[in-house]
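Only one protein chain is missing from this complex, and each of the others stays in its spot.
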């Protein structure tokens, strides 16, 4: 394992401290419960909390700031934060308008955020709502499964719910618009290499020099199928096909896209992929309103990328274009 | 070689097109001479042009925008753009106040930017000045060598010269402040893996599982010494020691730092390194004015990082803090 | 009738913690095949804190002891394991509130309440390829042993075997709960990490009892 680190067990706290020290004007980090929160909290807007396992940097702490999250709760690498951590984040950022938890749909995260919300609601005066992001079309969504995973589409939920909260909407309105994003956002990803969990020290899976895993998540899980590597153009069309099969878009529909790197893939390759995706959308006469290219929701040091597509209406467009000022996303 | 790409020979143009398509509101890309420039040019401010080989994304095209560059000229991967490309960039962004070329100190870049400036000055009415960034302390600077390389410190030159130009300074004043940055900025980097040049398809060098190259540049050159991997804390102290030996800082001096990833190193590790560096600076009572952590000047898909330190005075601080709105850096 | 006391429960939990901490890496490996490879770390983390704070745990009665374990586990076990193992302990603590000894039948009921706690929190059922596929067979086996009038030692030995068999069977299930579900049929032929872990833990507990 080749990583810039000290001891694996100190990694998450050192990383968070290192992040807070880079942005001392806007962030506060509370190491006991690993909560990264805004320095200036507005008690009169809906509080937005997200989080999950670490290893997805800049998610989620990178999206704490004006127009997005109020706090991010950081679990260990690829492990949900505990109920107690989330509970403390709710308390530390409580507002007169209530709190919305934005949860990626994984059993661990759901169980911990649910239990924390129940604990907080047992206290007086706290109103806590939750939304579960499940944008990953690699996973079958059916009554018999836990449903789709939440991946990079979560960042669109942070952005749009964050803008609604900043604009003064009440808790149920913010929740409703977050759910509208969730209903309209889909992602699909692939890996060229496995990631290496620091505490484990060896790659979670191995791929031959000409192989990729198609349909991976963001935790080093193997994908749905192992295939030969294909060109950027073919990748773009495979990703888009999977997404559009689940979220049909007609000529003239407006969308936003995110070409998201998994950590070890350089911007160079992400822009090449974006070029292919953008040309494909143009050929389908789907109208592209806004594009995000970069590392937003990573899988430690995995090489690979995901494509996220969000179908927009006037409301979502306005909120997506509203200002946001965070370390990892600026509009 | 595992990369998201189509044909190696199309990579630079596809990457630039993919970038322009992500930021259609602010960027124009001219494929013939591979020039990325601002959509709205201000003919009454000093024009700033930089560029160099590709493979350093987001550098330099990611720094085109308000408060930084007017144009970036993109060479092939790790190869300087040609004289003709640079000459055309000068013409396309000419302003009543003249043009400053910000050149990283490599023989190829120097020769091409010099020749382009001579060509442009042979035309009437064009005033072209040049600065050569040489911040890499891994390389000995002496009369008998080509001098130090330009690496991540170049981004500070873009930022500060860009702010001066935006503020209306004239060509010689912008050049003078760029040279002040160059005199006060130093960098040092290390690699955990080699990069792979797309057209070549295999890594430029190989390292054992427990080895790193200390003192590498940003073109896959081997470093000055191959060593055993050390902890983040030790890395921070080795990097800082090398830098401070060349640019002594006293208690109370104010600095800005950049912890720069080389492409395949995730933000997670960069924040851990920043934590170590920041603590070290605090222990030396050097005052940290502003921190940049991320991928700014990469070496394709190399794992590794560099540390850049810029010593500040009141003028540099003001210009560093002035607004900048580019795809890769926002102040 | 044979009973176990608070101190016996403490010994059992102590063995459990030791097995979990010793097997941190193997448990992670089990989770790598179709999960995300962190299971060993997630559980070990909580149980390391448990060991570190061992002397401060309440020993007033079984319920109080299990509750103080449950609080630590909920706070310090990462991922899904915190609420799963935490709710198991909290629910078992509720069952044993105020009790200072348990006969085998009562112990089986305590295990049943752990199962109930896990199901209430996570919604999984037998066959969903989770640790319940080991825990439920063990609980059923303990109930049978109680009816048959077995000793604790016998019951634990047979109960552990039931966990191992249940865990083995998870190889055949396509996962529906937890991360293994994301790889669909590719998780077939890999057993569930949590279930395998319980098989190992219960086997050692039975041996050392």
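Every chain is named by a letter (A, B and C) in the order it is written, and numbering of its residues begins at 1.
Please note the rule applied: a residue touches a chain if its C-beta (ideal position, glycine included) is under 8 Å from a C-beta of that chain, and two chains touch if they have at least 3 such contacts.
What you see is a predicted model, and the numbers here were worked out from it, not measured in a lab.
Here the chain not displayed is in touch, across the complete complex, with B. When the missing chain is restored to the complex, the residue among B:41, B:84 or B:176 that touches it is B:84. Touch with the chain that is not drawn comes from one residue among B:18, B:223 or B:263, which is B:223.
Think of the hidden chain as still there; on chain B it touches residues 53, 75-85, 106-108, 111-112, 114-115, 136, 138-140, 144-146, 149, 197, 199-200, 204-205, 217, 219-224.
One rule holds for everything that comes next: only the chains that are shown with their structure count from here on.
Inter-chain spacing, taken between the CA centroids of chain A and chain B, is 29 Å. Separating the centre of chain A from that of chain C, both taken as means of CA atoms, is a distance of 32 Å. The set of chain C residues touching two or more other chains is empty. Among the residues of chain A, none is in touch with two or more other chains.
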